[in-house]
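All protein chains but one are shown in place.
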Amino acid sequence: MGMLKKMSKNTRSNLITYGIVIAAFLIMQTLITTGSISSLLEGLMVPLCIYVILAVSLNLVVGILGELSLGHAGFMCVGAFTSAFFSKCMRDVITSSLLRFFLALLIGIAVAAVFGLIIGIPVLRLKGDYLAIVTLAFGEIIKNLVNVLFIGRDSNGFHFSTKDVMDLNMEPDGTVLVNGPQGITGTPKDSTFLIGVILILITLFIVTNLINSRDGRAIMAIRDNRIAAESIGINVTKYKLMAFTISAALAGAAGVLYAHNLSTLTATTNNFGYNMSITILVFVVLGGIGNIRGSIIAAVILTLLPELLRGLSDYRMLIYAIVLIIMMLFNWAPKAIEWREKYFSFGKRKKEAVK
Amino acid sequence: MKMLKKTASLMLASALMVSLAACGSDSGSSGSSGSDTFKIGGIGPTTGDNAIYGTAVENGIQLAVDEINADGGINGYQIEYQFEDDQSDSEKSVNAYNTLKDWGMQMLVGTVTSTPCTAVVEETHADNMFQLTPSATAVESIQYDNAFRMCFSDPSQGSASADYIAENGLASKIAVIYNSSDTYSSGIYQTFVTEAQAKGLEIVATEAFTADSKTDFSVQLQKAKDAGADLVFLPIYYQEASLILAQANNMDFAPAWFGCDGMDGLLALEGFDTSLAEGLMFLTPFTADAEDEATQTFVADYKENFGETPNQFAADAYDCLYSIKAAAEQADITPEMSISDISDAMKTAMTEITIDGLTGKQITWGEDGEPSKDPTVVVVEGGKYAVLQAE
Partner (left out) sequence: MSFISYLINGLSLGSVYAIIALGYTMVYGIAKMLNFAHGDVIMIGAYVALLSMTQAGLSPLAAILIAVVVCTALGIVIERIAYKPLRNASSSLAVLITAIGVSYLLQNVALLLFGANAQSFQSVVKWGGLSLAGGSLKISGETVVTIIACIIIMIVLTFFVQKTKPGQAMRAVSEDKGAAQLMGINVNGTIALTFAIGSALAAVAGVLLCSSYPSLTPYTGAMPGIKAFVAAVFGGIGSIQGAFIGGLLLGIIEILGRAYISSQMADALVFAVLIIVLLVKPTGLLGKKIQEKV
């Protein structure tokens, strides 16, 4: 306990977050091994990890850098498709699934980071809602381009086309690897709950360390007042790009997990389009902008909610929408916050105890 | 920071509540195993863009389940039936499958759309659960031996359409308008073009549209018109087709139209000017206007229960249940058997049965899970479907 007291407030808060993740993992893993958990929840473990990583990584842009991005799913898409393509090509070459997944992960992250950098350079010159719409535009372009991409392989090597399979002009022995809107099928199912949790911990480690570093303080200074930050010699472009690229790379990692959790990978509006980008944004805002732990909890709740509401059948998504609105009002409306402060003092007391 | 802390603690509290609720619902559903009913589950989109297909399948199964139960069930056992929404998304489809597994499902009718089906078939294969999809057309959707389908696959529809057009000399110059962001549509398109070239048909224009821009088809139509197409092949669903027909009419473009099974439902579209569809031909296993008694009864019952004219999705789903019944009786399975035993018995039985259903007569299945049934070509005449030729 003495050691805990000596640590800074931030470190302690971060350790608590790690603790929550590890504890949740241990509890769920025990439940899974003993078979005392529903198949639904067991199946939801990897998706939960994916959404947690996405929420934390987007929080880096929205909460720490202070810019609204509506194209986060685009980076996830890039990571998912490049890694799935690699894994599908290498399915018979690299037989160790762990090694193959690790390489796929590196490739997915690297390509997503490169995209983040390339897109970040023009995008970050803009401000506010204009920046938001341009990120949305890039996300949609990525989705659209993936949908017209055809790649096949035969004895002569790889063939590319943006039209259709016939245009690949393959020998009869060729196989289609990426089939346009039908995407990639037959990706090995290499994602596991353990890998997902490790990736969450790495994500948390990277993001929290960045926030508490010199670079992180520079990024937050830009968020709070760009002109003031510039005037004291902070390289605004460099730090903005740094945050944006790291965030894209982490989204790429989530994409790799996604691609290796299902055997089919297609790019639709709901999984890699603006709908997904908005869903991730909902996690971040509901959990508290800039609050990493809040992002994790919001991602978990909002992913579980529609599944747990299945009993309501036709009214499921309706109730989900209403709950979302109410939670937003409850968490954000100044009047609701005032009311909570009046009647629920436990939050305040807890905070004082932390001091 | 104070507010954020508070938010976090509140979220934690609600997380606890939600997980408590989760536990509650789990114990509720896992309690009823080993009962004396067959538990059949269905998966499809009942919300989201593709809700129309999922709802039709949900209703089609419901109708068949009610009839079979009233008739004494399968092998003397009643059927319990539950349908789960997947919003046509692979990940949610797997979630839906797991939900049904928790409920105690023994056989799966689904999923409705192709891509989710390809994801779910991995799961059913791992669990060795018998799966019969009413409408997933992609080849990979039933790539394992535990999975069968009721509808035609993409390749079979594409090549059957091309064969029919070639054999009957319907056209010399063909244009294709397809949905490039849709698995069903682009799947048929690819085999159609390959087969058409093999048959010596000339394809003068291939134009795509995407899910994000499916309101305006003027460019695609203009290109088909400029290329001098005398037949336009539409491997798409009827909502878009209704817009295409209306816009072609506006620009005085009147080629012959040829579609696939997605076209069924066009004439039942509320408020649609049926004169626009005059002369439209399409390949379908089912039309709601068919004269035979089985179809008439099905359509009347469906209308009475759900207030709409059934489309081919509902008919395929209805046939699925009767196929399961026939195979289950052939294999003589009972609900006490394990899921895997049921699956093994059904796999063999499916290849042995012959079904007279709404979507075809004398339907049989091969070991690859593909049905063998005859598609019918129908033509719209005077606002009604008329059977042109049973191939």
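Order of writing sets the labels: A and B. Residues in every chain begin at 1.
The definition used in the following text is that a contact is a pair of C-beta atoms (placed from the backbone, for glycine too) under 8 Å apart; a residue touches a chain by one contact, two chains touch by 3 or more.
Please read all numbers here as calculations on a predicted model, not as lab measurements.
*Asks:* Using the touch definition from the top, which of B:Val219, B:Ala254 or B:Ala300 touches the missing chain?
*Replies:* B:Val219
*Asks:* Looking at the full complex, which residue from B:Leu243, B:Ala256, B:Ala294 or B:Met337 touches the chain that isn't shown here?
*Replies:* B:Leu243
*Asks:* Out of B:Asp127, B:Glu308, B:Glu329 or B:Asp368, point to the residue that touches the absent chain in the complete complex.
*Replies:* Touches the omitted chain: B:Glu308.
*Asks:* Which listed residue (A:Ala23, A:Ile198 or A:Ala321) would be found touching the missing chain in the intact complex?
*Replies:* Of these options, the touching residue for the absent chain is A:Ala321.
*Asks:* Extract the touching residues of chain A with respect to the undisplayed chain.
*Replies:* Touching the chain left out of view, chain A contributes residues 62, 68, 122, 125-127, 129-130, 132-134, 137-138, 140-141, 144-145, 147-148, 162-163, 227-228, 274, 278, 281-282, 285-286, 289, 314-315, 317-318, 320-322, 324-325, 328-329, 331-336.
*Asks:* Take the complete complex as the reference. Which residues in chain B touch the chain that isn't displayed?
*Replies:* The list for chain B reads 3, 46-49, 51-52, 54-55, 180, 207-210, 212-213, 215-216, 218-220, 222-223, 226, 239-240, 242-243, 246, 250-252, 269-273, 308.
Keep in mind that, in the parts below, only the chains that are shown with their structure count from here on.
*Asks:* Go ahead and note the Å separation of the Cα centroids belonging to chain A and chain B.
*Replies:* Centres of chain A and chain B (C-alpha means) sit 32 Å apart.
*Asks:* Show me the residue ranges of chain A that touch chain B in the complex, using the header's touch definition.
*Replies:* 37-44, 47, 140, 144, 147-148, 164-166, 180-183, 185-186, 189, 258, 261-264, 266, 268-271, 286-288, 290-291, 293-294, 297-298, 300-301, 304-305, 307-308, 310-311, 313-314, 316-317, 327, 330-331, 337, 340-341, 346-348, 350-351
*Asks:* Residues of chain B touching chain A in their complex?
*Replies:* Per the stated touch rule, the residues are 2-12, 14-15, 18-19, 21-22, 25-26, 29-30, 46-48, 83-85, 87-91, 94-99, 101-102, 115-116, 118-119, 122, 138, 140, 180-183, 186-187, 189-190, 193-194, 206, 210-212.
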